[in-house]
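A single structure is presented below for examination.
Every protein chain except one is present and positioned as in the full complex.
Up next is chain A:
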């Protein structure tokens, strides 16, 4: 069963980290990735550039509408994701709870729409 674990954090907080804190966070993510890789649940995952680099695209009446910024202004923003393969929701919850960002942000666990 595949789940997308969407990491939502306040990028103002993560963006304001000092070099040491930033390095520590990176090390935490590396450790998480290695451990989950060994366990065989990790199918993929990336960190995203901040929403200041985001662009939204809509098509309305055949017209492509391009705008700056994320699709919604929220307190927390999507900062990255992992695609995992878990036995069930309990395992997905357990994996999500170990993502470093879960300690200050929110992880949304979304089952992949399987055909």
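Basically, contacts are C-beta pairs under 8 Å (C-beta built on N, C-alpha and C of every residue); 3 or more make two chains touch, one makes a residue touch a chain; residues count from 1.
The rule we apply is simple: contacts and distances are computed from a predicted model.
Per the UniProt record, the absent chain's protein name among "Acyl-CoA synthetase", "RNA polymerase sigma-70 factor (ECF subfamily)", "XdhC family protein" or "Xanthine dehydrogenase family protein molybdopterin-binding subunit" is "RNA polymerase sigma-70 factor (ECF subfamily)". Take chain A: the residues that touch the chain left off the picture are 1, 35, 38-40, 87-91, 93-94, 109, 111.
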